[in-house]
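Omission of a single protein chain aside, the complex is shown with its protein chains in their original locations.
We just call them A, B and C in the order they show up, numbering each chain from 1.
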Amino acid sequence: MIDAGIFGATGYAGQQLAWILHNHPEINIKFLNSHNYTNFQTNQVYGNFNGFIEEKYVDMDEAINSLNEVDVIFLSLPHGKAFEITEKALSLGVKVIDLGADFRLNNKEIYETWYGVNHLAPSLLGNSVYGLCELNREKIKESNLIANPGCYPTATILALAPLLKHKLIKTDSIIIDAKSGVSGAGRSANIASLYCECNESIKAYGAPLHRHTPEIEQELGKIAGENLMVSFTPHLVPMNRGILSTCYGSLTKAIDEEELQEIYREFYKDEYFVKILKTLPETRWVRGSNLCHIGFRIDKRTGRVLVVSAIDNLIKGAAGQAVQNMNLLFGFKETTGLEFLSMAL
Amino acid sequence: MIDAGIFGATGYAGQQLAWILHNHPEINIKFLNSHNYTNFQTNQVYGNFNGFIEEKYVDMDEAINSLNEVDVIFLSLPHGKAFEITEKALSLGVKVIDLGADFRLNNKEIYETWYGVNHLAPSLLGNSVYGLCELNREKIKESNLIANPGCYPTATILALAPLLKHKLIKTDSIIIDAKSGVSGAGRSANIASLYCECNESIKAYGAPLHRHTPEIEQELGKIAGENLMVSFTPHLVPMNRGILSTCYGSLTKAIDEEELQEIYREFYKDEYFVKILKTLPETRWVRGSNLCHIGFRIDKRTGRVLVVSAIDNLIKGAAGQAVQNMNLLFGFKETTGLEFLSMAL
Amino acid sequence: MIDAGIFGATGYAGQQLAWILHNHPEINIKFLNSHNYTNFQTNQVYGNFNGFIEEKYVDMDEAINSLNEVDVIFLSLPHGKAFEITEKALSLGVKVIDLGADFRLNNKEIYETWYGVNHLAPSLLGNSVYGLCELNREKIKESNLIANPGCYPTATILALAPLLKHKLIKTDSIIIDAKSGVSGAGRSANIASLYCECNESIKAYGAPLHRHTPEIEQELGKIAGENLMVSFTPHLVPMNRGILSTCYGSLTKAIDEEELQEIYREFYKDEYFVKILKTLPETRWVRGSNLCHIGFRIDKRTGRVLVVSAIDNLIKGAAGQAVQNMNLLFGFKETTGLEFLSMAL
Partner (left out) sequence: MIDAGIFGATGYAGQQLAWILHNHPEINIKFLNSHNYTNFQTNQVYGNFNGFIEEKYVDMDEAINSLNEVDVIFLSLPHGKAFEITEKALSLGVKVIDLGADFRLNNKEIYETWYGVNHLAPSLLGNSVYGLCELNREKIKESNLIANPGCYPTATILALAPLLKHKLIKTDSIIIDAKSGVSGAGRSANIASLYCECNESIKAYGAPLHRHTPEIEQELGKIAGENLMVSFTPHLVPMNRGILSTCYGSLTKAIDEEELQEIYREFYKDEYFVKILKTLPETRWVRGSNLCHIGFRIDKRTGRVLVVSAIDNLIKGAAGQAVQNMNLLFGFKETTGLEFLSMAL
């Protein structure tokens, strides 16, 4: 049994994390921090916690003062807010899983360019491990600072990794057209996130300079063994949860779908959370689970491959993957607390 | 470990049942029957089963021939279809949990009047127990034939039981205005259930003679100790899951909300799945769980009490309650396999 | 051709008003006022105005200074904000149509009790006319200050008026269970109105003391010829637009549905915007129109009548009715600019 604390526990990812950790047999939640809801009881903010999780959210000071009582902390904070807490926690021997962007990019300058803030803990960039468990499992196990991947990068990198590993697509041909449910925009009181502004509409946003772009390029580049650039366009879809990443690449050689099925199934053969489909994925089949569904089609006419992946942005794209990382960090079975399937509807 | 079979496993309640039983530590699913998808693999119909439940749906004959291999069957079939299977199963010592309406009404004539079909197994009506666990727990434990309650009656009876038990409302004053998500209409290819016909609209339907009316009246009457009639109006709401039952009654005496809180909390004090709120319920807080949330308001101006309850129609209103009944039937802990909270969004 | 100004033109009702007035052949929009978007161009806030309405929102001072350039103003402001503007406008001979609540209740004390603010222009309460055109047409024509009805009251009063006029229901038996789309909550950046908080859920709110209660009671009382009280429970439904008002009353005498059809059709026989159905209404059939659909059922078992009405809360429940009032005030054909049907989906 280990003790954990959550910073930013009232955001959508943070509350999902509390939900998962509550059900996790090896975890004791020591504190839940919230900026906006300090001293509120959890079930006043999230009614699903009624009768199950009924403690008070603590403020930042109290949470930091409790660092010496926990084994691990999860940071679900806006970017730029993780530096100090992380340094303090690590100095106390507390492991850190950051769901934000502060330790994902290996390069300080790239971080500062894309995020527009100074990086205040650059010395930690060498220590942090990009926590995409399926690709970095062994490094994660030995780390004490995990940069939990972004939601779009998780879906996209898992979709494209086998192609790049096998050099099956041209590295300058990658186009990623991704779609996210509204929870990806977070629980902030913005006009743009109101029900009537999102419902019955779809839009592209943030292109071509969305902040997940360098993260995708960095990790895909490592797999490809070369620097690469992608076109990445996120869209907002009227649904609560889910990411669908539709990826295009020009094939380097003719290949048929059966061969590609073999390659993908081999690549992910030991992965509990990645399922290779013969159909194209739908986000509903993974909603509420830590799974990633991947399907593809080869277009012989154009010589392109179409790969589509689906995840739940709050679980495999955030809180679930964070717990998967925690399981690795502490030597638990990787799937512990994460074995729930999607409820389909 | 016991063996179970599901008849009608591709309907929305049936698939939810497969999902719950798959996760239940004491259950082995022996067969899944489907009329429309015989010989399909489960994951062809429900993609969330990919990699987890991948067997073939069997036809009715094969399912019936397998009755001697199971300890319990769940029937998730249209009304009028449970008679023969139930008789056969009981004769083989197999316990039966019927999610349909065929054994809910104690009176053959009332069944035939409201459902418009002949009741072909009237001798079993004396044996069947109305499986609303919170109210009939002891009888359920000793039964072998459970009539799993309808979704609207579950929410409504739980909401009104304390008031009627304590004779706090006039029995001729009850009005029930209920709202359901679209999954309540089932997985049939009807125009009226198409996305574009249900989305962005709300309507009342079936009133004043919806078939859940006599079921509500029968069970509320037992609690009140007298025959009673209610006005019951169901509505269709553009969401997948959830029932909200808004109930009105004229108080027999002045009472304040604090007293009523005490009465409700006392009434349900040992119930894991029923939560009494100080706020009014929202279906999202119970969606994906076996919980029932209940809240109320007293209107001193009009002398009426307003009680609102919320459940997930596919879980507490169908498959979850069926498993709760099964747990009672077989002496498992009542909450086994049902301890998942709502994911909130 | 008359000149009009809108105060509060960026709220959901205000923008709908701009839309309708833009298409109205007799109206020239002189100014659009907005507090939050002063100096923004209209199409920056509402993209549907691109290429059609592209002027700047003006602040309150500029709007008030322009009063002498217009014939009529529409106020779509929070309650308590209409007093001063109204007095100024009337003194200049400008007619006022207030979409808010400040002039709906005839009694100053009742207003102050329910709204919790002082009424600063009580002398105008005698002048203002409750702008439910179907019931108060002649008074409206002679007025210069219209209190445009609330959305819930519009649907509810139209539903119940024929019953009360004919003394067919007991005045102490009225229960109103109403459901609204999320636009009814307005365009404010509240957490509770976020997409993920409203989607896939239904809840009751505000009961039993929602501020539309005294308005409903006042107007129904006038029709009944006696004071009366109602139980009124509003609900929030995951859809953009629409109100469904489900009303219950105990019949004073036996009557069948055919007779009631006659009574309703006779009552509304000259009304373009009210349609009496043989089915129960669905909000989709009126969404995007100024129509009110009414249907009903008699429950012989309980002796109650169920009346259901449907409107678009932003049109017949706000901006459309405001324009209908304006047409009456200025002697235009009552339906001018309002003859668009619902687009169904």
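Just so it is clear, a contact is a pair of C-beta atoms (placed from the backbone, for glycine too) under 8 Å apart; a residue touches a chain by one contact, two chains touch by 3 or more.
What you see is a predicted model, and the numbers here were worked out from it, not measured in a lab.
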Residue touching the undisplayed chain, where the options are A:L164, A:L260 or A:V308: A:V308
Option from A:H22, A:K56, A:K222 or A:H235 whose C-beta touches the chain left out: A:H235
Contacts of chain C with the absent chain, listed as residue ranges: 12, 15-16, 19, 22-23, 46-52, 183, 200, 240-241, 275, 277, 279, 281-282, 284-286, 288-289, 293, 314, 339-345
Residues from chain A at the interface with the omitted partner, ascending: 172, 175, 177, 179, 181, 196-197, 199-205, 207-208, 229-231, 233, 235, 237-242, 244, 246, 248, 280-284, 287, 297-299, 301-302, 304, 306, 308, 345
Missing-partner contacts on chain B, residue numbers: 12, 182-183, 187, 189-191, 193-200, 238-240
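The rule is short, and it goes like this: only the chains that are shown with their structure count from here on.
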Fewest touching-chain hops separating chain A from chain C: 1
Chain at maximum distance from chain C, centres defined as averaged CA atoms: A
Copies chain B and chain C touch via same or different residues, half shared test: same
Angular offset of chain A relative to chain B [C-alpha, multiple of 5 degrees]: 180
Rounded Å distance, chain A centre to chain C centre (Cα mean): 45
Where chain A and chain B are represented by their mean Cα positions, the distance between them in whole Å: 37
Residues of chain C engaged with two or more neighbouring chains: 196-197, 199-200, 238-240
